[in-house]
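Structure record follows, encoded as structure tokens.
The complex appears here without one of its protein chains, the remainder shown in place.
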Amino acid sequence: MKPVNHIKIRKTLTVNELIKQMGSSGVLGAGRLGKAVNICEAMLNDRQCKVFLGLAGPLVPGGMRDIIIDLMENKWVDVVVTTGATLTHDLGEALGYRHYQGNADADDAELHKKGLDRIYESYMPNNIYEGMEDFIASHFEQLKDKKSIKEFLWELGRLTPNKSILKACFENKIPVFCPAISDSGIGLMVWGQLAMGKEIETRAFEDLKEIIDIAWTAKKAGVIYFGGGVPKNYIQQAMQLAPKMASYGVQVTMDRPEPGGSSGAELKEGISWGKMNPKAKFVDVICDATIAMPIIYAALKERI
Amino acid sequence: MKPVNHIKIRKTLTVNELIKQMGSSGVLGAGRLGKAVNICEAMLNDRQCKVFLGLAGPLVPGGMRDIIIDLMENKWVDVVVTTGATLTHDLGEALGYRHYQGNADADDAELHKKGLDRIYESYMPNNIYEGMEDFIASHFEQLKDKKSIKEFLWELGRLTPNKSILKACFENKIPVFCPAISDSGIGLMVWGQLAMGKEIETRAFEDLKEIIDIAWTAKKAGVIYFGGGVPKNYIQQAMQLAPKMASYGVQVTMDRPEPGGSSGAELKEGISWGKMNPKAKFVDVICDATIAMPIIYAALKERI
Amino acid sequence: MKPVNHIKIRKTLTVNELIKQMGSSGVLGAGRLGKAVNICEAMLNDRQCKVFLGLAGPLVPGGMRDIIIDLMENKWVDVVVTTGATLTHDLGEALGYRHYQGNADADDAELHKKGLDRIYESYMPNNIYEGMEDFIASHFEQLKDKKSIKEFLWELGRLTPNKSILKACFENKIPVFCPAISDSGIGLMVWGQLAMGKEIETRAFEDLKEIIDIAWTAKKAGVIYFGGGVPKNYIQQAMQLAPKMASYGVQVTMDRPEPGGSSGAELKEGISWGKMNPKAKFVDVICDATIAMPIIYAALKERI
Partner (left out) sequence: MKPVNHIKIRKTLTVNELIKQMGSSGVLGAGRLGKAVNICEAMLNDRQCKVFLGLAGPLVPGGMRDIIIDLMENKWVDVVVTTGATLTHDLGEALGYRHYQGNADADDAELHKKGLDRIYESYMPNNIYEGMEDFIASHFEQLKDKKSIKEFLWELGRLTPNKSILKACFENKIPVFCPAISDSGIGLMVWGQLAMGKEIETRAFEDLKEIIDIAWTAKKAGVIYFGGGVPKNYIQQAMQLAPKMASYGVQVTMDRPEPGGSSGAELKEGISWGKMNPKAKFVDVICDATIAMPIIYAALKERI
């Protein structure tokens, strides 16, 4: 048995120096966060390993956008699965809008009058929809024939005027999947076109071929989840088809396991399903994503 | 100000008699559960109100299937949005499989050898996929031309040999939406067909027309959420287009609001977005869905 | 393996009829709540078993006071451990004050001006302290020589003018422990006397003799926890000295286990400590106490 080592802070520490001490403490939140960095490092250094990243929750309104873009530009991940909301927030910022620091106790009726959509304590200006409507409308011809959601999203990334998560995915040829894209502001803007009698061919099941093919042909696979929802579950599902299941896993969530939903399920549950290899290195970190993501990324940046 | 009335249990109580006392206590979990029943009752008795039901989480493995089927057969709801997992679990049971009482501390590697997929403390037999594969394969011709996911699901309901949530939706003409259907066992079975070179036309954005049309034309709207995820968010999004937004709202969740995700967001946040009417009657109940759903339904059954 | 039985609500159900079905469903929140009632029933029917009840959280402002008094008057429990806050709320009501239905979003500065102390969404009128100060001051002579906290509390119960939890404990000779009594409104009122130069003999460690003696001489022991905190931990500690440890255990909490604190710890953790018998019947119910307590009590009332 290893003793719990007490963290010592005697001088200025870099994030990675602190994280190493957390890993050495070995237990509870600190120990798990330290372990998460070690597993990410092993995963990224394993040349045979395809890295699947699942992103859910308000990461863009939470200030994580540049880190996510970095991850793409570094080519640290091979597949991204995310929510329509994240892509909407990202596109909004690419079109020049910003999210704002707000107040969780604000009067929501007042916010509504001011055109501010509240996301816990950040605000999205509602006029983001106007810019997005114009953008989707003016490019609908390029989008409407995309057979898969991924092709639709890559095209959106290609068209995006400024730096964005979608553009970084497109430019670095990282497949980005979003099964529930219709459940988002982008979806609403597409609906606006459909409501005018237009059509869009994009198929609901089409992307399964690509994500499962990537999993199927991967010598090894690793999964990283910030938040749960469809992004986590869609990757987990693909792992069922990966020859060796996932060999690495890191999950960061605030959801609890007892209600039984996929979002809060411990990674070990995936072993029963044949999603996670029984010999995999994995860890569940119960932490706010906006705290864990910058710490994990800063520590990895020092190491790699 | 109303005083907190202490709950008195002097004799055998029906569920509704207890719930009335909880409502009269007025505060915390009990008060909110009581209020939830009152709001559901008002919503169901309001002839002008279209009721949108969002279902996420392991409700079928959690023993809620017959209650959900009842809700459809009673025609108490006008729209259902759910996850692919719920429809997969439902279809599995309709094909003769069962879920089993399990153990959250079981050895997942052992379960994997036995072909049992763990959902916290319930088990799904993995051979459910075999029956489902046969079923989808043998009916693929009827499914492959469905333009919308809802049409695909209604057809699945029509084809289902036994009672099921999907069949109840089909037979009672209740639109059932599942934006992320590809993220599920049903999705995997469809992929199996695609992998053999077949095609399926079902479009990703198509259903938006129908759900938004229902919201748009509703004189009033009410929302009931068990769990969050895409089902909640997809209904919330439709409420943005409802002329009066939602006039009633009940949410049952174990997710917390601070991480900022849609699943844990308090209903009042929707006011800022124009999803929830500032004058709406609504309540957030922080409770396991498998506890709250039978209680709410049993109390409503006594009242209506 | 037992299949998950789906709950069927075909007609008016009593609380116990519903709970039996929840128990038969076998899993997740519903299954655990059903199991909790079964374990409580077995514990109460086991003549050899001493029942230790731990109560934490705002049970009195949450409407649970009459149920708790009933438990004492029924002599269903042999030992109670609770918080100073619960006893303060109880004493306040015994002195004629009430708690009020409030609003979690109220302006706390406004409430302060109105003399309303907020407990999430219930309010305690601040003038409760005035009545309590008079009460403690006028009876300080009878209280100041009590050697143990339990004797202090029984005397308080004896002196209480109306029905109360403390009075029910006193009258039914149920030992009531509150190690952190100084951390409460009652504590503040005692401090008021000390500030005037008076003294109170009550000793901090004295009660350990009695609670451990009860545990030590119990043929069997059972524990029921609503909330965690000191009440749970103090009982758990006594179980270490019970010859057979706890043979039955029911815990109702909303705290999660991962931070590692006693309040959220799963009951099984107690096995490692020698607090819980490895063969004990026990269950953790993740549920708001104000929801679970009336349901469990109503179901038990029907059965016993």
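Per-chain numbering from 1; labels A, B and C assigned in written order.
Please note the rule applied: a contact is a pair of C-beta atoms (placed from the backbone, for glycine too) under 8 Å apart; a residue touches a chain by one contact, two chains touch by 3 or more.
Since this is a predicted model, take the numbers as computed values, not measurements.
S.K.: In the whole complex, not just what's shown, which of C:G23, C:G227 or C:P294 touches the removed chain?
M.R.: C:G227
S.K.: Considering the complete complex, identify which of C:L95, C:A137 or C:I200 is in touch with the unshown chain.
M.R.: Of these options, the touching residue for the absent chain is C:I200.
S.K.: Taking the full complex into account, find the residue in C:I69, C:L116, C:M132 or C:L159 that is in contact with the omitted chain.
M.R.: Touches the omitted chain: C:L116.
S.K.: Spell out the interface residues on subunit B facing the chain that's missing from view.
M.R.: Spelled out for subunit B, the touching residues are 27-29, 105, 256, 258-260, 286.
S.K.: Touching residues of subunit C against the unshown chain: what are they?
M.R.: 56-58, 61-62, 85, 104, 106, 108-109, 111-112, 116-123, 126, 149, 179-184, 187-188, 190-191, 194-195, 200-209, 212, 227, 229-230, 233-234, 237, 240, 254-265, 268-274, 278, 288-289
S.K.: Tell me, which residues in subunit A touch the chain that this view leaves out?
M.R.: Interface with the chain not displayed, on the subunit A side: 1-9, 11-16, 18, 21-22, 25-31, 33, 58, 61-67, 70, 98-102, 105, 120-123, 254, 268, 286-292, 294-295, 297-298, 301-302.
In this text, only the chains that are shown with their structure count from here on.
S.K.: Between subunit A and subunit B, what distance separates the C-alpha centroids? Give it in angstrom.
M.R.: 25
S.K.: Roughly how many whole angstrom separate the Cα centroids of subunit A and subunit C?
M.R.: Chain centroid spacing, subunit A to subunit C, equals 43 Å.
S.K.: Would you give the residues of subunit A that are in contact with at least 2 other chains, written as numbers and ranges?
M.R.: Each of 256, 258-260 in subunit A touches at least two other chains.
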